[in-house]
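Now for subunit A:
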Amino acid sequence: MLQLVLFFVFGTIAVAAAVNLLAQRHPINSALSLIVVMASLAALFLLMGAEFLAAIQVIVYAGAIMVLFVFVIMLLNAGAEERTPGSRVAMLLGFPAVVLLAGSLAWTLLARNPRPAPVALGGGFVGSPTAIAQLLFRDFLLPFEVTSVLILIAIMGAVVLASPPRTTAGAASPEPPAKRER
Partner candidate 1 sequence: MPLAPAITDLDQLKERPALARLLAWNPDAVEAAKLDRDELTIVVKRPAIREACAILRDDGKLQFNFLCDITCVDWYPNEPRFEVVYHLLSVPRQQRLRLKVRLAGDDPSLESITSVWPSANFFEREIYDLFGVRFSGHPNLRRIMMPEDWEGHPLRKDYPVEGYR
Partner candidate 2 sequence: MVPISYYLVLSAILFSLGVVGFLIKRNLITLFMSIELMLNAVNLAFVAFAWQWKSLNGQVFVFFVMVVAAAEAAVGLAIIIAVFRTRETLNVDRVNLLKL
């Protein structure tokens, strides 16, 4: 019962925040809405016994990825979204599309899972760090190692893309001639 209540509370928060993400025109508001979505999803993960994932969801998604988004919005001083003709058409089509899409998705998902609810789980099934680790470092060893390569490539790519093009004169640094930090 408590779980059901909490599911509805956090589910509602998540959907409301997601709608707000679409409704807001300033990207910083959208980013904050997305953080709320992620936090409530973390709570939902907890409801389903994925405690480790819930923590990671907060640390990585809300605490790191969204920080990057917020930084970029601050960095580019991205103002409110402009209204263009395209966006109005999209708005008109958008809301029916949500309903349609959500309906069809839900139907597909549920149709493939005809059983309503599994037996009560109690506290038995928990994605504790130990359990996850045992899977991760035994069964999923190769994907784990591959992620390091993925991250390596991401680091290099991001640095190359984000670095400003080398300027010649102008902004070049007027370093003092002789003495530098020792």
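How these were chosen: all candidates are chains of the complex that A comes from, given by their letters.
Criterion: a residue touches a chain if its C-beta (ideal position, glycine included) is under 8 Å from a C-beta of that chain, and two chains touch if they have at least 3 such contacts; residues count from 1.
It should be emphasised that the depicted structure is a prediction, and the values quoted were computed from it without experimental measurement.
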From 1 or 2, the one in contact with subunit A within this complex: 2
Complex contact set, residues of subunit A against candidate 2: 3-4, 7, 11, 14-15, 18-19, 21-22, 27, 30-31, 34, 37-38, 41, 44-45, 47-50, 52-53, 56-57, 60-61, 64-65, 68-69, 72-73, 75-76, 78, 81-82, 84, 86-87, 90-91, 93-95, 97-98, 100-102, 105-106, 109-110, 113, 116-118, 120-121, 125, 127, 131-132, 135-136, 139-140, 143, 147, 150-151, 153-155, 157-162, 164-165
